[in-house]
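Starting off with a structure, shown below.
The complex is shown incomplete by one protein chain, all other protein chains being positioned as in the whole.
As written, the chains take the letters A, B and C, and residue 1 is the first residue of each chain.
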Amino acid sequence: MEFTFLHVIFLAVAGFTLLCGLGVVVSRNLFHSAIWLIGAFAGVAAIYWLLEAEYLAIAQIMIYIGAIATLIVFAIMLSRGMMIGRAKMNNFQAGISAVVGILLFALLAFILLQVEWPVVQQAVVADPIPMMGQAFVTTYVIPFQVIAVLLSVALVGAIMIARER
Amino acid sequence: MPIIPLSWFLLVGAGLFSIGLYGALARRNAVAVLMGVELLLNAVNINLVAFNRYIVPAQVTGQIFAIFVLAIAAAEAAVGLALIIAIYRTRDTVNLDEIDLLKG
Amino acid sequence: MNIFEFIRDPSQIGPWFHQLLLSAGMQEWVANLIGDVIGVLLIVGAVLTSAIFLIWLERKIAARLQDRVGPNRAGPYGLLQTLADIVKLLTKEDVTPDGADRVSFNLAPALMVMQIIMVAAIIPISAGLIGANLSVGLLYFIAMSGIASIGALMAGWASNNKYALLGGFRVVAQLLSYEIPLAFSLLAAVIWTGTMATNNLAMQQGELLFGFIPGWNILVMPFAALIFFIATLAEGERAPFDLLEAESEIVAGPNIEYSGLKFAWFYLQFFVNSLLLACIFTTVFLGGWQGPFVDQFPLLGIVYFFVKSLLVLLALMWVRATYPRLRIDQMMTFCWKVLVPVTLVVVLIVAIGARITPDRSINAVIISGANIVALLVTLGIIGRSLRRDVQRRKAALPGRSTAQV
Partner (left out) sequence: MALANFQFILILALVGIALPFIGVGVAWLLRPKKPNKLKTSTYECGVETYGDAWSQFKAQYYLFALIFVIFDIEAVFLFPWAVAYGGLGFYALLQALIFIFLLFDGLVYAWKTDALSWQ
């Protein structure tokens, strides 16, 4: 296999993403966790772009960084004092969880390096965005409408729960 | 033509999934657990898009699935954080091992 | 390639330079990398130099509108004022307050600057003369404003100052709220033009309706353009929506604890952001670089583009220098109870109108008419509810004149 500049970019992006992911779970300060999380989201967006899914990369930045991360930061700030590193950030099963995580990664890595994936050597479609738009209102029209229902139910539910009475 | 091997992307996905799992299992704070869950969903999305790119590059199925996952993740975060705020308001804590009302 | 070709069509310079590097024996990826780095440096340089000019322009125009002189000491017409300010800001002591969170305190201004530099990449100043003509252009622009709100929130939190945190909350609430009408008025334009890529948007607007009217989106959907303009005022944090720096209430917004160059970055973001918003308005609604004879001489596109953008920017400055500040409840109510529903209606009008007849010109007239009707109806409803509001308050406060209400 030839090692190109693209591989270097990929390794840098992947390393950045995993580093930020680790930062999220080990940081003692919850606000710093949120900042690491934003970094991880940006890294995942870059990975999407490397997979030539431009639209998804931007949707990731828009929804995860622009919306979900903001929500998380708001929630952190709304709950006073919970972002200052208290004595314990982890619960009693932290050690076991770490072992489970490492074992899971080893298992997954072992499996997916064994499997011979049926990779197709082909360029992506030239213009995926209209294809997606079309799929939303034809092939995937039921999930599309179910998502609309889900979103409005989530909106109603969350307002009901979070409102100050 | 894809240059980077598919397994590299899958490895990143697996790594992020394991990290997210650790975060979701080990953290005490409810918001931190939620962040771990978001990492899990992201890891799954990487796999969806990678399979789309390498196995059915002529279609956009994987990307569409990933967008649905994105939407569901946002709904989950919105409701989850609303719950956390409501619990914080009544119980003055967001540590999951102290929220044990159902244990009676 | 001869020099006249360049002058006629400056967008040829990129491919020409690429060929030059390749013929010098470079590998493909090295040539690409060098080309990209030069492009990036050009964009960054353009952002920084435009900021210097813009700050002077804004101060001068605001002063003239308010019957003052404005900067007039440093250089002719005070042109060197901004340079003097830069020297001052560079040599100012940089104070980090006690108890500040150092990581986020330093990261916040970087995010603000990153946002404007990223957005500058998708501005087509002439046919094909653009940093990156992304197929997701407009959505990319919307996504980047999310980075600015994270930056503001970070700045507010990191300062460990109550005013800063309150300012951060306010600015984020404002940016998020007004992003919805912004995004949906852009959606209306995308429905009509059928593309999100900024350069293609400008290109599409070159079509002539009925063979002689320019097909600019502002003519097809004046109401959507107006909504976008209002949302622009809020996204640019300009009066009447400059609540975040309400000096009398919360001192200066999330950047209160910043000094020296870090403050300068916030300042720069504010001014360049306005220019970029004006550029996006020009690209989406005013036909971008379109104008007479632009097909023969693409260089003219640059002139047209900058004239249009500066006119929009002038309108933004005019509003800023003229109107008083809104209260936060008025601002949020106006966004969610007026702009958002109305924007959805405009999207529906454009979506339905684009399908009524097979002839685009006739559809454009129908959409345009429906837009104006919707605008008048909206104004009527707002007027009636305002009158009712005044009457209710008058009834609640007997014996007082209306002047105090």
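One rule holds in what follows: a residue touches a chain if its C-beta (ideal position, glycine included) is under 8 Å from a C-beta of that chain, and two chains touch if they have at least 3 such contacts.
Note that the structure is a prediction, hence the values are computed from the model and not measured.
Asker: What shown chains does the left-out chain touch?
Answerer: A, B, C
Asker: Touch as defined at the start, partner being the missing chain; which of C:D36, C:D295 or C:D389 qualifies?
Answerer: C:D36
Asker: Looking at C:L21, C:I52 or C:I117, which residue reaches the missing chain?
Answerer: Selected residue, touching the omitted chain: C:I117.
Asker: Any idea which of C:L21, C:I123, C:A148 or C:A164 touches the chain not displayed?
Answerer: C:A164
Asker: Using the definition of touch stated at the top, determine which of C:L65, C:V103, C:L261 or C:L375 touches the missing chain.
Answerer: C:L261
Asker: Where the complex has a chain not shown, which of C:F17, C:Y323 or C:W336 is the residue touching it?
Answerer: Of the candidates C:F17, C:Y323 or C:W336, C:W336 is in touch with the missing chain.
Asker: In the full complex, which bits of subunit C touch the chain not displayed? Write them out.
Answerer: Interface residues of subunit C facing the absent chain: 32-33, 36-37, 39-41, 43-44, 89-99, 106, 109-115, 117-118, 121, 131-132, 134-135, 138-139, 142, 157, 159-166, 169, 172-173, 176-177, 179-180, 183-184, 187, 190-191, 194-196, 251, 256-257, 260-262, 264-265, 328-329, 332-333, 336-337, 340-341, 344, 347-348, 351-352, 354-355.
Asker: Touching residues of subunit B against the unshown chain: what are they?
Answerer: Counting only subunit B, the missing chain is touched by 67, 70-71, 74-75, 77-78, 81-82, 85, 89.
Asker: Please identify, in ascending order, the residues of subunit A that touch the omitted chain?
Answerer: Residues 6, 9, 46, 49-50, 52-55, 59, 62-63, 66-68, 70-71, 74-75, 77-81, 83-84, 124, 129-134, 136-138, 141, 144-145, 147-149, 151-152, 154-156, 158-160, 162-164 of subunit A touch the chain absent from view.
To be clear about the criterion, only the chains that are shown with their structure count from here on.
Asker: For the chain pairs A-B and A-C, which is connected through the larger number of C-beta pairs in contact?
Answerer: Looking at contacts between chains, A-B has the larger number.
Asker: Compute the distance, rounded to whole Å, between the mean C-alpha positions of subunit A and subunit C.
Answerer: Centre separation, subunit A to subunit C: 29 Å.
Asker: If you average the CA atoms of subunit A and of subunit B, how many Å lie between those two points?
Answerer: 6
Asker: Under the touch definition given earlier, write down the residues of subunit C that touch subunit A in their complex.
Answerer: Residues in contact with subunit A: 29, 33, 101, 103-104, 107, 134-136, 139-140, 142-147, 149-150, 153-154, 157, 165, 169, 172, 176, 179, 196.
Asker: How about subunit B: which of its residues touch subunit A in the complex?
Answerer: Within the complex, subunit B contacts subunit A at residues 1-12, 14-23, 25-29, 31-32, 34-36, 38-39, 42, 45-46, 49-50, 52-61, 63-64, 66-68, 70-75, 77-79, 81-86, 88-89, 94, 96-97.
Asker: What residues on subunit A touch subunit B, complex-wise?
Answerer: 1, 4, 6-7, 10, 14, 17-18, 21-22, 24-25, 30, 33-34, 37, 40-41, 44, 47-48, 50-53, 55-56, 59-60, 63-64, 67-68, 71-72, 74-76, 78-79, 82, 88-94, 96-98, 100-102, 104-105, 108-109, 112-113, 117-125, 128, 131-132, 135-136, 140, 143, 147, 150-151, 154-155, 157-159, 161-162, 164
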